[in-house]
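I have placed the structure first, in the form of structure tokens, so that the comments after it can refer back to it.
Apart from one protein chain that is not included, each protein chain of the complex appears where it belongs.
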């Protein structure tokens, strides 16, 4: 490659990376800004973190988000792993459509249909409806990661296990399962992250009174923003970063396979 | 009674008939090879023996007992896979112990048996390594050790040497022959490499389009191919289409269009007027600047060198006869310092004895 051309490309790339990261950096930096306004840098403070940790509403929302994330990711991982296995092994027509469409369509469509569904059935809107909805949209992500893990596995391994005396169930638990486990864990972490981050679907199916972190952040963005939002945002980014690092360690390629 | 019997087995995948009415039997202690081009049905047949596929009709019998409907794990038949299929999350030791564990062998016995079989394949110092830390040849040996450790009645080998380089392949061929002699287990070996099949096997079944074309000892397959396909598939061969003109007890006269009539050995069932192919191996043809004429047992042609292929140990010469036909011959480069005897367009003569070729009825 010509060095001149390469320099240009690097400059472009650097600009794009800057475009991607600078805004997030600003959020973090302003979380330490000693001013109510997110406008000018005044001075360093950890005041907003103090505000955050004494904000009962925010802390309750955080607890709710973590709990919903935990429960929904467990179920989504269970259903998603089965769906991934089924999509890999059996040629069902309907399942891939049901698994993949929620990922492909705009979120608002799923959010509204679930809203109508819950209201029509007199399903009480709240944490249960949020969890149910989160499971529904996370299944696909887990299924894709698990399926790509299965596709990357040498098919003759299971045959070898059978050939050497393992029953189908033994072959699954001793060979298939340990080999796709990193994919399952990565899928679970993804489902957890998706649940914690979800705003649109949660917003529509939450009903009155339920609160999660994104809902809490949204209402602050709409009504009154203080750098407390920066503080919680920075902490959320840290959490997400940690989860992503674990997932990337366990299943390299899993993150890319999700798109 | 044969150890293994395949009776009129058919296997279809949709419209494609992979195995078409195959019957054969394999004796105990035999090194038996299924040879053929890809898609000929050899792998499907092997997979049916292992139990991964069920025949659509026909029967597989082991020791006289039907294998139909018996799942892979219940068959005393183990497979060495083309990809080796070593479990990547287990050490060499754990891989080899797997079939023993599945069979419910006591842990202390497992340890002893694994150590023993790893010694047989000279891998005892690699026992705690992961498969990813082994070379291709070592992985191959682990796969064989794992398949042999609980002494199956039959060992199936699916192109096990195809992933190795040429040098290692030759070495592994020798090891396989010795191993088979040592353990005395029946080997059924699938390959598309005719050289490998000739070198290893007691008997070879040459397959094409789902059927067995010829089943015989390697030397018979090579010297007396039963069909044009076998002659063409095994080694290099001149295939000359001809018509039978006369048949007697010792000789048969055939006419090759554009070349003339010549003598060859008679074949069973030959009648005057039948068409067929004379299969003539390059090494059976005499080639020289001048070849003595007048021998009643030989046919004699003049021609010129059309192409030369220098292969090191031998040089292959494609000779164009005066009537335009191309004949492949070869000369060993045995003389010191000699690499080539002829160049392109050199005038040469060639001859072959009446019993040099083998006539294949169409």
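For clarity, chains are labelled A and B in written order, and residue numbers in each chain start from 1.
The criterion applied here is as follows: a contact is a pair of C-beta atoms (placed from the backbone, for glycine too) under 8 Å apart; a residue touches a chain by one contact, two chains touch by 3 or more.
In the analysis below, contacts and distances are computed from a predicted model.
K.L.:
Just to verify: the chain that's not displayed, which of "NADH-quinone oxidoreductase subunit J", "Spermidine/putrescine transport system permease protein PotB", "Cytochrome oxidase subunit I profile domain-containing protein" or "Bifunctional protein PyrR" does UniProt list as its protein name?
P.N.:
"Spermidine/putrescine transport system permease protein PotB"
K.L.:
Pick from A:42, A:92, A:224 or A:246: which residue touches the chain that isn't shown?
P.N.:
For the chain that is not drawn, the touching residue is A:92.
K.L.:
Touching the hidden chain in the complete assembly: which of A:61, A:135 or A:150 does that?
P.N.:
For the chain that is not drawn, the touching residue is A:135.
K.L.:
Can you say which of A:62, A:143 or A:210 touches the chain missing from this structure?
P.N.:
Per the contact definition at the top, the residue touching the missing chain is A:143.
K.L.:
When the complex is taken as a whole, what residues of chain A touch the one chain not shown?
P.N.:
Counting over the whole complex, chain A touches the hidden chain at residues 1, 5, 8-10, 12-13, 16-17, 19-21, 23-24, 26-27, 30, 37-40, 78-80, 82-83, 85-86, 89-90, 92, 94-95, 98-99, 101-102, 104-110, 112-117, 119-120, 132-133, 135-136, 139, 143, 168, 193, 196-197, 199-200, 204, 213-214, 217-218, 221-222, 225, 229, 233, 236-237, 240-241, 244, 248, 252, 255-256, 259.
In this text, only the chains that are shown with their structure count from here on.
K.L.:
Would you kindly tell me how far, in whole Å, the mean C-alpha position of chain B lies from that of chain A?
P.N.:
Distance between chain centres: 55 Å.
K.L.:
Which residues of chain A touch chain B once you look at their complex with the stated criterion?
P.N.:
That would be residues 154, 156-157, 159-167, 170, 174-175, 178-179 of chain A.
K.L.:
Touching residues of chain B toward chain A in the complex: what are they?
P.N.:
50-52, 71-73, 77-79, 81-83, 85, 87-89, 98-99, 102-103, 146-147, 150
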